[in-house]
Structures are given as C-alpha cells and as structure tokens.
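Removed from the display is one protein chain of the complex; every other protein chain stays in position.
First chain written, first letter: the chains are A and B, and each begins at residue 1.
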Amino acid sequence: MTDEHGEPAPLDGNGLGGVLGAFLGVDVTDAILVCDGCGRQQVLAALVVFGAGPGGVARCRGCSHVMLRVAEIRNELVVDLRGTTRLRLRRP
Amino acid sequence: MPGPLPWLPAYLVERRPETAAAATLVLGVPGWPGHLPGQHVDVRLTADDGYSTQRSYSLAAPDHGATVELTVQRVADGEVSPFLVDDLAIGDPVELRGPVGGWFVWSPTLPTRTLLVAGGSGVVPLMAMVRARHEAGAAAPMRLVYSVRTPDDVLYAAELERRGRLDEGLEIHVVHTRRAPPGDARPTGRLTREEIGSLAWPATEEVLTYVCGPTGFVDQVAGDLVALGYDDHRIRTERFGATGG
Partner (left out) sequence: MGIVTPGFRGRGRDSAPELPPGQYLTHDFPVLSAGPTPHVETDDWALTVTTEAGARSRWSWRDLLALPQETPTVDLHCVTKWSKLGTRWRGVSLDVLLEDVETAADFALVRCFDGYTTNLPLEDLLDGQAWVAHEYDGEPLARAHGGPARLLVPHLYLWKSAKWISGIELSDTDEPGFWEQLGYHDYGDPWREQRYAGD
C-alpha cells in the first residue's frame, strides 16, 4: 500500500490481529511490548506495521526499531521477537 | 475470542449503496461467534485458479447474530474493494476470519466520555460504536468528529443526522475538506489542531478517544491530541493504510 508519493503507507498492529489470533487463539493486539531500541512501552496495536512483504514487520512508534517480524511459513506462524525486550499479556 | 480464528464462509445477503463509491455488504456467516464494536474481520478472496488475497474490513454494526455488515469504499484500481463494492453477487461466498481486535474496541458499559474522530472510511468501526450506544440506550456522552471530502462522501449520512438529533448525549460534527454543503460556515480544509481542541472535551476531563482512518490522518490527529494535552494512553488508533481519505 503506498500513498500518492509512492511511499509505503504503513498500517498498525491492529492489522496483525487476524494472523496472530488465528494461531494463538487469543487476541494479542492489546499486549504491551517494550522496545529494545529506546525502551518505549506500547501496545501491539499501536506499532507501525509494514505488511506487504514476505511477512509483517512491526516497528517502534518512537524510534522505528524493528520489534517484531511475523511470517506464515507453511503451516507455522513464526514470530521473531529480537527487537522486543519485554512482552506483557493479559489473562484472556 | 473463543479459540483460534478459522476462515469462515460468508454469503452476500444484501448490498446497500451508501455513497457513489461505497456500499454496505450484509453477509450471512454460519457459526459467527459474535463481536464487539470496533473489531474488524479479514476477508479472503480466492480465484478459480487458486490465486488468493486478503484485506481487513471493519464491522459496521453491533453484534446481531449470524449476519455481519461491512462498509467498503472503492479505491481506484484497488484489487479487492471495487470487486466487493460492484461485483460480488448476492448469494456468493467470500471467507471471513474474525472477529479481530481487543484494543480498538468500545463497550456501551464504559462510564467515560467517548470522543470518536474519523477520516473517510475510518468512520466504519466508529459507526458500530454509535449504533451500539444507541441500541444499549447508553447515557455516557459521545462525540463523533467526521472528516470527509464532500457532502456526497458522507457514509451513513441520514442515520448520523437522525442519531445526532435523537440520541441524548450524542453529538455529530461533520467537517469537509474539499467541498462543504451550501450554508456551512466552516471553510473547507483539513481538521486543524485548534478545531480538534474546540470540538473535543478539555484534556482535563476523563475521555477515551478513538481515531480511525487513513494512516496520515490518524497520525496527524493523534499527534494533535497529544499536543493538546490528551493522555497518550487514552487514545486508541486504527490505521487503514493509504486508502479511505
């Protein structure tokens, strides 16, 4: 998805809710994540998400650090969390 | 959410034109688990040669059992939206996955004031909130500020006008960016920070805010609200990408 200047117009973490929910069985868009780059705390729904490539890339809204990478690989969901220091989930 | 989300077959029951560029699709979804205002679904379309693609669409109405409503605005040259607005035939299937979302959701039992700010088709999930408030007879005040290009682009125009007139504690403000209706005192143009400040409750009040629309619009409004002193943690946002302005 691009805007009129051909720039990618990112989505946000709400858009990742479907694929994550399909595998995890719980909604995680309200999970709280702490950025490994700048320490900012934010809900998953508020992350900046680039979704059109081989997978989804979620970046910190403060410093643009890559916090999550998500891909559906065959029948698996793979989530790379190396940009996230801490992840907090509410009991469903 | 009652377990992993499967793809559910959904059948077009009815198509209601909303504007020249948008239509509401009423879909029958056997086994639909129910949903909350603000949630969306992923829609998957598959061609006969196996090619498939998916997009997200907000649920436009509160939970009414096994039918759901989506309002889709046509994006020029879009792959999915023109097909849904113009071509999907009554009785034909698509696949839905949902309901999706646990943060960008609203409940009529919330005691606080709710500020809704919509840009273009971003009004769709906020309309589900306006409708849910009406159906529940909820009393907590709600304001909708809806930015749209021209009067012809206003989704749910008649219903919004009626709700604003009849529902106690609900205010509707439509602002036009390109062309205003005759007699509108407001000059056309984008929603400014000052204007948001004057339409919203003071930042000192306890207000929960929902902002939805094209990414640029949401970024702008959320930034303005924070600059006006609104607490970042009480602003919920949902971005639709480049579309929907």
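Here is the rule we use: a contact is a pair of C-beta atoms (placed from the backbone, for glycine too) under 8 Å apart; a residue touches a chain by one contact, two chains touch by 3 or more.
Keep in mind the model is a prediction, meaning the values are calculated, not measured.
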| item | value |
| --- | --- |
| Hidden partner interface residues of chain A, rising order | 2, 6-8, 10, 50, 52-55, 57, 59, 64, 66, 69, 71, 73-74, 76, 78, 80 |
| Chain not shown, touching residues in chain B | 7, 9, 44-48, 50-53, 77, 79, 83, 87-89, 92-95 |
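Just so we're on the same page, only the chains that are shown with their structure count from here on.
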| item | value |
| --- | --- |
| Mean-CA-position distance for chain B and chain A (Å) | 22 |
| Residues of chain A touching chain B in the complex | 1-4, 9-12, 14-15, 17-19, 21-30, 43-46, 92 |
| Complex contact set, residues of chain B against chain A | 1, 3-6, 40-42, 56, 97-98, 100-104, 214-216, 218, 236-243 |
